[in-house]
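Everything on this sheet refers to the single structure shown next.
Every protein chain but one is kept in place in this view of the complex.
Entry: subunit A
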Amino acid sequence: MRDSNTNQTTDPNAPTPINVGEERTQPVGAFFDLAKWATKAPEGEQLISTAYGDRVTQDLMYVENKAGVHKPDPILVADNVTRKFGGMTAVDVEHFEIERHGITALIGPNGAGKTTFFNLMTGFDTPNTGTWHFDGQDMAHVQPEKVAKGGMVRTFQLTKVMSRLTVLDNMLLGAPVQPGEGMLRALWPGAWKKHEKENREKAEALLERFLLFKKKDDYAGGLSGGQRKLLEMARALMSDPKLVMLDEPMAGVNPALKQSLLDHIISLREDGTTVLFVEHDINMVRHIADWVTVMAEGKIVAEGQPKTVMDDPAVVDAYLGAHANIDLADIDSIDNDDDGSEDVQ
């Protein structure tokens, strides 16, 4: 269960949770209550702690707001990553770090190379040059499944759910330990029934948290677009990843569900999970991100606190260009076809 989170047990600097909601009658601690750990509690609920959020804010306060800056406690460090498609350089990142336990937003106009960068980091695409380390492990030229096993789990811009499997089966596929996934051991249920039961409990708890519990026996193909996004995110969390990379988690999600997704992302941080996400909705980025990285034409053009970055002339340039008179928040409504040219999943 989540209580034995590796980050919390191995990291001596891990802050102790501060109990804010002392008057709560419900017992605290079960991990499916973690939605209540967010910096901004979902409606009608109270926060337990904002410890990780506070610490990341503290740490990042003293970091200079410029592209390729070093951070106090990076979980992912990438150097000189380039990817060329023919003559076009899709990604050319000199140096990039992600702060541990932070929520980092990766923004940029369409075709900036965000999705390609995601694909490179997670092994779905091979770079022309570059090295990167995740939590001390070399991750360059590592196959996607090994990247995922290493604790770096991603979701996809075009949501990938297994349509003709039930929601619960989708979740169970995300479980990291299941000996029954071996061909021969599968024939002896005794070898895997116990794990199956544990995984099922965990999956059901996560589904409850992501408001999908009632749908658990339905085919995933019958879910709405927003519910699929939720399912994909919940499935990624089955393996207790150290870093989740969400590719446009809000695209095509209705505003009501958006709010609950936001709360979930915030609650992930208080869980000890590091989050990197690509998003076009600037208001949303401003609301939840601890740190914003801006890409344009494959390069990282700016980095910094959300407020500072939004005022950076390089960002205004990259994002607005010809549409300078349009409100930033409406930017995604102009560009319907998101990153279409660079999608090589």
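Basically, contacts are C-beta pairs under 8 Å (C-beta built on N, C-alpha and C of every residue); 3 or more make two chains touch, one makes a residue touch a chain; residues count from 1.
The rule is simple: contacts and distances are computed from a predicted model.
Student: UniProt name of the unshown chain, from "Cell division protein FtsA", "NAD(P)H-dependent oxidoreductase subunit E", "Calcineurin-like phosphoesterase domain-containing protein" or "Branched-chain amino acid ABC transporter permease"?
Tutor: Matching the unshown chain against "Cell division protein FtsA", "NAD(P)H-dependent oxidoreductase subunit E", "Calcineurin-like phosphoesterase domain-containing protein" or "Branched-chain amino acid ABC transporter permease" yields "Branched-chain amino acid ABC transporter permease".
Student: Which one touches the absent chain: A:Gly68, A:Pro144, A:Gly252 or A:Pro306?
Tutor: A:Pro144
Student: Among A:Gly53, A:Gly130 or A:Gly180, single out the residue that touches the unshown chain.
Tutor: Within the whole complex, the residue contacting the unshown chain is A:Gly180.
Student: I'm checking contacts with the chain that's been left out. Which of A:Arg55, A:Arg235, A:Arg269 or A:Lys299 qualifies?
Tutor: A:Arg235
Student: Which residue numbers on subunit A touch the omitted chain?
Tutor: 122, 124, 143-146, 148-149, 153-156, 160-165, 169-170, 172-174, 176, 178, 180-183, 185-187, 189, 192, 196, 219, 221-222, 235-236, 238-239, 345
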